[in-house]
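To start, I am sharing the structure in question, which I have written as structure tokens.
Right, subunit A next:
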Amino acid sequence: MNFQEILEKIKTKHEVLESKEDLGVLNAYIATAKIAAVAAFMKDELKFEQLNFITAVDFPANNAIEVVYHFFSYETADSVVLRIKLDRAKAEVPTISGVFKTADWHEREASEMFGIKFSGHPDLNRLLLPDGIESPLRKDYKNPDMTPLPKA
Partner candidate 1 sequence: MALLKELLYNSGKPLSEFSSWMHAIWAGWGMPGFLLDFIFQLVIVLAVTAVLVLNALWIIYYDRKISALMQIRKGPNRVGPFGLLQTLADTVKLLIKEDVNPKKIDILSFWIAPLIIFIPTFAVFLVLPFGNGLVPADLNIGILYIIAITGLSVIGILAAGWGSNNKYSLIGGMRSAAQIVSYEIPMVLVILAVVLMSGTMKMSGIVAAQSNRVWFVVPQFLGFIIFLIAGNAEVNRAPFDLPEAESELVAGFNTEYSAMKFAFFYLAEYTNLFLTSAVAATLFLGGWQGPFLPPIVWFFIKTYFVITILCWIRWTFPRIRVDQLMEFSWKYLLPLALLNLVVTAVILKF
Partner candidate 2 sequence: MIKAPFEMEKISDEEYILNMGPQHPSTHGVLRIVLKLDGEVVTGLYPDVGYIHSSVEKMCENKKFEMITPYTDRLDYLSAVNYNWAYVAAVEKLMGIQLPERAEYMRVMLAELNRIMSHLLWYSAFGMDVGALTPIFYAFREREEVIDMVEGMTGGRLTHHAFRIGGFKNDLQKDFLSRLEKFLAKFEDRICEYEALLINNVILTARTKGVGILDKDTAINYGVTGPVLRGSGCAIDLRKNAPYSVYSKFDFRVCTGKNGDTWDRLKVRMDEMRESAKILKQAAAMLPAGEFCAKVPRVIKPAPGEVYTKVESARGEFGVYMVSDGTEKPYRIKFRSPSFSNLSVLKEITIGSKIADVVAIMGSLDLVIPEIDR
């Protein structure tokens, strides 16, 4: 399947807000509330049974955080990226850990690294970071202990 076909298939059931091709891989923007349904659809009907990872990318210029879901199909060896745009100030997205168990830990990591709330997640405790460090992978994160070197 090329990315057009996959896109058409997703569009038959679910709304795709925006889509682009990046090096042959489909990137489809999905509505925030729909993500669990689309993930289930991807898994059950399009046979994208592997969720490679979940992460986020911070774009302060657009005031957006994009959550990235990367799927892979073992049968056809195709990849698909689902993306969700979130407001930086109020980053909240439904969990898909009910669909993919692996999402559990990936969401926990994304949550602590970017300060995204995955609503409905069974255990949104910290995974890697100790207490007191808030969303370090956001672009505007400043380490309180770090003083910049003086300009030469």
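In this text, a residue touches a chain if its C-beta (ideal position, glycine included) is under 8 Å from a C-beta of that chain, and two chains touch if they have at least 3 such contacts; residues count from 1.
In picking the candidates, the idea was that all candidates are chains of the complex that A comes from, given by their letters.
On a predicted model such as this, the values are computed, not experimentally measured, just so you know.
Enquirer: Only one of 1 or 2 touches subunit A in this complex; which?
Expert: Candidate touching the shown chain: 2.
Enquirer: Mind listing the subunit A positions that touch candidate 2 in their complex?
Expert: It is residues 22-23, 25, 27, 49-53, 55, 57-58, 68, 70, 72, 74, 77, 79, 81, 100-102, 104-106, 113, 123, 125-131, 136-137, 141 of subunit A that touch candidate 2.
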